[in-house]
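Every protein chain except one is present and positioned as in the full complex.
And now, subunit A:
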Amino acid sequence: MDMRTPLGKVRGLGSAKSGTEHFWRVRTTSLALVPLLLFYIVFLIAYGGRPYAEVVGALANPFVATINGLTVIASIIHMRLGMEEIIQDYIHSEITKIVLLILNAFFSLAVGGLCLFAVLKIAFAG
């Protein structure tokens, strides 16, 4: 028998206290990444391996820089959540799990921060 009130169920958001947020974030970022990555693949086909001036010139284009920034943001959210799921599935020792979850968050933010800085520097300063 379920003793909880409908309001309590809504407020409590289950034992993890975050409801379906994790699931929903993974899905919305994945949806966003489909067109973003298709653009990225076409861009890399055109500019991968090209000389410095050509690549930087293309990356400095406002449209390319915006797509680039959005791709980085959607990617790091998506990858952090995905790795979180893998860690929670396979790591059973509490202390190892917490350490890995923190490293996961730090790694994602570090990679994302470096990429975003690079994208913005190229866009604004060349």
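The rule is simple: a contact is a pair of C-beta atoms (placed from the backbone, for glycine too) under 8 Å apart; a residue touches a chain by one contact, two chains touch by 3 or more; residues count from 1.
The rule is simple: contacts and distances are computed from a predicted model.
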{"item": "Among \"Extracellular solute-binding protein\", \"Tripartite tricarboxylate transporter permease\", \"Succinate dehydrogenase cytochrome b556 subunit\" or \"Multicomponent Na+:H+ antiporter subunit D\", UniProt-listed name of the chain not shown", "value": "\"Succinate dehydrogenase cytochrome b556 subunit\""}
{"item": "Of A:10, A:31 or A:98, the residue in touch with the unshown chain", "value": "A:31"}
{"item": "Touch list for subunit A against the chain that is not drawn", "value": "27, 30-31, 33-34, 37, 41, 45-46, 48-49, 52-53, 55-56, 59, 68, 75-76, 79, 82-83, 86, 111, 114-115, 117-119, 121-122"}
